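With one protein chain withheld, the remaining protein chains of the complex are depicted in position.
Presenting subunit A:
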Amino acid sequence: MHIQIDEISKQFGTTAALTPVSLSIPSGALVALLGPSGSGKTTLLRILGGLEFPSSGRVRFDGQDATNLTVQQRRAGFVFQSYALFRHMTVFDNIAYGLTARPRASRPQKAEIARRVTKLLELIQLPDIGGRFPSQLSGGQRQRVALARALAIEPRMLLLDEPFGALDAKVRKELRQGLRDIHDETGLTTIFVTHDQDEAMELADLVVVMSMGRIEQIGKPADIRARPATAFVREFIGA
């Protein structure tokens, strides 16, 4: 799905989290929002997911105005920074949640739900953990379960807030490849937030560098490396 962000701004009281930003994300792209802490990455992602509403500007999905769509109507697969798995449910029930929450008319049969959850567990290469609780998983496993849960609703896009933030370097590398594979397999437009420039450069088709609520540069990783548009980008990439 093609995502278009038109002059979106966001005020929290007197702080401007986003000064008007515009961005066009082609269908099927894997995009990194890269920037230092407080630059507005999470805010932009939450606005796309419908968890936050912009103070001004419009969001378009495939050319259609989506600014006023509710969070449920957006059908965005959202992976939270701390994963936000439902702690009182098993991994199976976590992944099945989006399917069982559907209105009765469009809700799949129990057997069909079980089949899809099993398939997703295989996709994240954790076929045997359906019966466990989130507290019984490692950080990397939790992250993959969160991804499977988001994929279960057959989302129109994937939004991930620092998906690898809380993990050690080795696991990060593995999961990076895992995300790339899942993106290539599903073809979903995917946006992930990171403040790790290696991660952004290595994984993304398109990198959006942000600072202080503004977009500093949009480009392919190689272009940003070769031709930083502003002093900020040069310094941030150089670091």
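A few points about this structure:
Here is the rule we use: a contact is a pair of C-beta atoms (placed from the backbone, for glycine too) under 8 Å apart; a residue touches a chain by one contact, two chains touch by 3 or more; residues count from 1.
What we mean here is this: contacts and distances are computed from a predicted model.
Only one of "Sulfate ABC transporter permease", "Ferrous iron transport protein A", "Acetolactate synthase small subunit" or "4Fe-4S dicluster domain-containing protein" fits the UniProt record of the hidden chain, and that name is "Sulfate ABC transporter permease". Considering the full assembly, A:84 is the residue among A:1, A:29, A:69 or A:84 that touches the omitted chain. Between the chain not shown and the residues A:10, A:41, A:149 or A:176, the one that touches is A:149.
Contact with the chain not shown here comes from a single listed residue; of A:40, A:134 or A:221, that residue is A:134. Although one chain is not displayed, subunit A still touches it through residues 49-51, 71-72, 74-78, 80, 82, 84-88, 97-98, 101-102, 133-136, 149-150, 152-153.
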